[in-house]
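Below is the structure I would like to discuss, written out as structure tokens.
Every protein chain but one is kept in place in this view of the complex.
Chain lettering (A, B and C) follows the sequence in which the chains are written, and residue indices restart at 1 in each chain.
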């Protein structure tokens, strides 16, 4: 595989590398890690990439790899959001598979266009909504699919970070900087960065698409342009109601994603900080706690663990599960890498961002998501 | 003290008796526990109330006790909601103090009228928003007051019960029956029964009144008239945003009330199922867990515990703290029993219920709460 | 009821009063609360005990109450350990029932003698091993009795307090003072004060008596005479092994009692700081969490809760369950108040203290408990 972006200072670039290589299904052999030549070379050395495969830009990289008989087959897109579309499109059109960081693109129009390109390319497109890679998230999805909880009535998903409680972007922080810049991040700040994860998780586990929403987004920290705090009411197809909370000014919050899904006969709860556990409360019976790695889990959950219960895996391994899904789909010649999310999830995520931002700005109350599931 | 309501089958009547007597500041000596003479007598016997002080109705009770030199000085109002106003008003007008179960009245008009009656009576009126009686809730309030977290930016409060996931009211369940009947419960179902607790808790800890709200209430269980599931966006005076979730169809939920309050430099979290703990997460320092009964707590929190840290008290003791506040305020001749809530909290709670119900029904989007704080 | 001890400054005296009165089965009407007349009167006033029933000493109290047609029927013994025997014996011999704080007596010889006196008296004797009063402890006992876990193989019980990490007894602390004084506390410090609770809990839930032990007791804090830290290996009748840890120098510990019981097919865990929950882990199935107040619990557990699941009770209510057991046994004319512990548990506890202290001092390795179960 080859990587675009992810040079020194990147958080998610190294995660992609570790995740892709963990199961031995991919090896990082090329990249355009940084536009700065020195940093590009530094990344290549650190990751044992041959110097002639550390390219100056992604176009050269795609061309160069295409020209090799042993060229990379997959491109990991790890840039700021505004470059996701063009890099992914170029790679797909060159016949390469793509694994893109989220959100899929800068805006909905790009996402729709990319969906067309993916379809035309016949290549795999994976989107790293990493939380779908956790074993107990997959178990939760199976429980809902099997109907264990009866019809779903309510979903509450909450993603609380606190690291943007201060205006880090005004002090030169690289991670905060591009996220706070509409030109690089798009119209959504927090809603695009982590709100899309929460949205995706609710649809992934609950199984029903969001049809309508009512959003209250705010830029709480003085001087900030994009939203850093989001509260959204949801209505799902099939009648379930929901609440989505995403915030980067929940001071003291680390990376607190949790979701609760209530059906007619029970409710399940998953919390990223206790990600190896899935709690299920029942109307008339003791609560249950299911543990990752256990033999009693569903096949999709079991296959997402490498080691036995009690030996915790984590974020990198969840990420690796998405890479593994994509690798398996490539080998099997499948059109999607399910359960790993693809461009369809990307389009829905961008629709969510655009509608939530617009509706909140306009005080529009309830609006339709306006994108077919 | 004397009690109106609370006869056999009541959940909250026995709690009032235990709580009132726990600290030796009140003794239950009279009551009109049930309109059914047999059940009335049964309650009196169980609670060691003299048979001549087990009255046939509350009017007789108030008259009878007023005629005794050793008559009860306080009336506990433990009836369904629709009787709260008339019993409390009669007691106050007869010169008795009142401890009322929540919500204060059947509707906002009654609440406003009752506020006038309380003021005119010169008597104490306490409202059993029991969660304000927990030590760590009081500690949380002190932390916010002292400014430990900086300016408050966000509050998320969630109250999840599951016991009304099935239509118990259609099967003769007494507790479910009156709650599902608009004539006895008022225009709010879940929003009045537990939403008011969540609303009160957010204002109690956060210290700022709700100014505007956007509500999505639903009667999820087929055949139910009043709401059983509530999702509400909030705006507080001073600019903080919030979310209030209250539900009685969160299947598997027991009595899961939790609140998170985020300021500029940290966030606190309290969860009723772990009520002896208050967790505080900070931007740049280790998280803290404060424990009820500890010497390092604020005076209001310390005085709300009877026994040392590690010896858990609970719901009855929190309830007892409200009775204790009222007793102390009576002795001291104070006009309110703060921190125990009074009629002002009752008026705000009823305004919340009426506005949320109306706004949700009309699809009104954001509306003002419309009641001065 | 009447109380001996428990005057101003006592921790456990007020707990006995609140617990005894909580369910309306007892009323505190007399006492010899303190040898200091002023403090005795102060306690009586605080608890609404008539001044002529606040006696100067326990002998006068027993005589005075026996002479009344409405005299107290039960004496609560709330003194330091060295007086437990003589007060309890005098009360029983005067025909009164007894509820004694633990440990039962100052030493094993007294405990054996008291067992004889109880038997001869025909009166009820209850011992406040309060943890046996918690609903989920009773559920745990039922699970073991029903064989849910198969044959029991291992028990680990741990009681960690930290409040004696400093030599409080050298600074005049009343609670620490008598506990550190062999004349008042007996030969055991921590082992008698809280080790007996842990020992009792292991036998109560596990159902099998300890037969042999190997103890390592220490007085860790400089200048302290009695043990403040205890580590004990156990062998139970039937072959199970165990470990008992009790410490009052586990710095930072509040009142952390927890127990794990492992059988052939599963293990249960109860932790006092999460006392409303009982966790059960199974060999081949999801873990379970049972919640106090739930309808699915065994009858002994259900009857130990006053209010529904999610409304936490606590230490005072657990204590009250023991008083309730004794009251019910008196009414029913039963010889013991089971599940509330009685003098048999007291004798075993004193045997445990004496054997552990002696064996640890002598470096004796494994020794027999030496007292029939």
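Observations
Heads up, the rule we're going with is that a residue touches a chain if its C-beta (ideal position, glycine included) is under 8 Å from a C-beta of that chain, and two chains touch if they have at least 3 such contacts.
Because the structure is predicted, anything quoted here is derived from the model rather than measured.
In the complete assembly, the contact with the undisplayed chain comes from C:166, out of C:59, C:112, C:166 or C:302. Across C:216, C:277 or C:328, the single residue that touches the chain missing here is C:216. Screening C:112, C:154, C:274 or C:302 against the full complex identifies C:154 as the residue touching the chain left out. Contact residues of subunit C toward the unshown chain are 149-150, 153-154, 156, 158, 160, 162, 165-166, 214, 216, 218, 220, 229, 231, 233, 241-243, 245, 247, 249-254, 260, 262-267, 280-283, 287, 363-366.
Contacts to the hidden chain, counted on subunit B, fall at residues 279-280, 284-291, 294-296.
Contact residues of subunit A toward the unshown chain are 11, 14-15, 17-18, 21-24, 27, 46-48, 161, 163, 253-256, 272-276, 291, 293, 306-317.
We adopt the following convention: only the chains that are shown with their structure count from here on.
In whole angstrom, the spacing between the mean C-alpha positions of subunit A and subunit B is 42.
Those residues of subunit B in touch with two or more other chains are numbered 253-254.
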